[in-house]
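The structure under discussion is supplied below as structure tokens; questions concerning it will follow.
As you look at this complex, bear in mind that one protein chain is not there, while each of the others sits in place.
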Amino acid sequence: MQNVTPVTIAELKTACQAAKAEGCRLVTLSCAELDAETVDIIYHFDKDLSLKHYRLTAKKCEPVPSISDIYFAALLVENEIQDLFGLSFSGLVVDYKQTLYLEAEVRKTPFCKYSVAIANKA
Amino acid sequence: MFFMTKTVFSNLFSRYATRLHPFVVREPFPDARGELYCEIEKCIFCMTCQRKCPSQCITVDNKAGTWTCDPMACVYCGVCVDNCPVACLHQKQTYRAPTPERLMLSLTGTPPRAARLAKAKTPEAAPARAGEPKAEVPPVKAEEPKAEAAPEKGEGPNEEAASAKAEEPKLKAAPAAKPAAKPAAKAQAKPKAQAASKPKVKAKGGKGKA
Partner (left out) sequence: MARTIIPFGPQHPVLPEPLHLKLVLEDEIVQEALPAVGYVHRGLEKLTEIRDFNQMVQIVERVCGICSMIHAQCYCQGLEEMLGITAPPRARYLRTIWSELHRMHSHLLWLGLFADGMGFESQFMQCWKIRERIMDVNEATTGNRVIVSVNVVGGVRRDLNDGQLRWIGSILDQVEAELKALKKPLIDDYTVKKRTVGKGVLTAEQVYELGAAGPTLRASGVAQDMRMTRYAAFDELVFTPVVETEGDCHARLKVRYRELLASIDIVRAAMRALPEGELAVAVKDKPAGEIVTRVEQPRGELLYYLKASGKKNLDRVRIRTPTFANIPPLLAMLPGVELADVPVVVLSIDPCISCTER
């Protein structure tokens, strides 16, 4: 995987705004668990068929700022990550509150054991 | 929809595009991947199929010498067939017929270890008789659809013979398998050697006699 830029939570929104100004299309977000406390969120952007990625290493217990106000397309995938990883995104345009795939009474997320979103839900 | 009229009329006056299915059945394609079956007397219980199966529908017990497949979990991918080192797994060209009951395909053979032990005990065992030790034990009785679903010429007879012999319930089969294992020892050794090179044809010849 080439073209990976690490970003921090504070830089994330400005980086995404810059990408949008550049004319990048948001392809998707990928999330992968690193260890008990952190996850990797990778933002994939496409411009003229070449990809670039922003890697955000986020703590599971901290809410991640949502980019769905910049890229509306991020709405579904951020909700999906909330469901599958139990992360929490702040400022989502439409927040399904972990009921996109899961049922409201579900307390466990498939990919992560514990997170703040789950704690909030309970 | 005006432009469609021509097509509609030509369809009206031409032959059916479909078949009257249960009465007219298309010949299966020669390379089609259909129902899985196992020539248990060639099986060496190496458990490769169990490890490779993506749906994990095959269970092999190399101590007891059982090869069990859950045909309803099988996804017809043919990975086990490709990976079988002795080519004892095959696929028919047609799918398993639908059945109202859950069925399990369970075959019992002689694992090579047991075969070796048995051979050591009785060096000149009885004349080889392939197919003796196998017993197919469906936990739920569902034998009929299998017998029906063997229309192709190639591998059919094998499978039918296997199921025909399989009327023994499991509890009985287990003690019965012990004495039977001895004569089978020879039988196991021979087709196995051939199996590596040209499995299907040879084995079938042997089977016909049995």
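Note that the chains take the letters A and B in the order they are written out, and that residue 1 is the start of every chain.
Heads up, the rule we're going with is that contacts are C-beta pairs under 8 Å (C-beta built on N, C-alpha and C of every residue); 3 or more make two chains touch, one makes a residue touch a chain.
Keep in mind that this is a model prediction, so the values were computed, not measured.
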Where does the absent chain touch, in terms of which shown chains it meets?
A, B
Residues in chain A touching the chain absent from view:
1, 20, 25-28, 30-33, 42, 44, 49, 51, 53, 71-73, 75-77, 84, 94, 99-102, 110-111
Against the chain that's been left off, what residues of chain B make contact? List them.
1-4, 7-8, 11, 17, 29-33, 52-55, 75-79, 82, 91
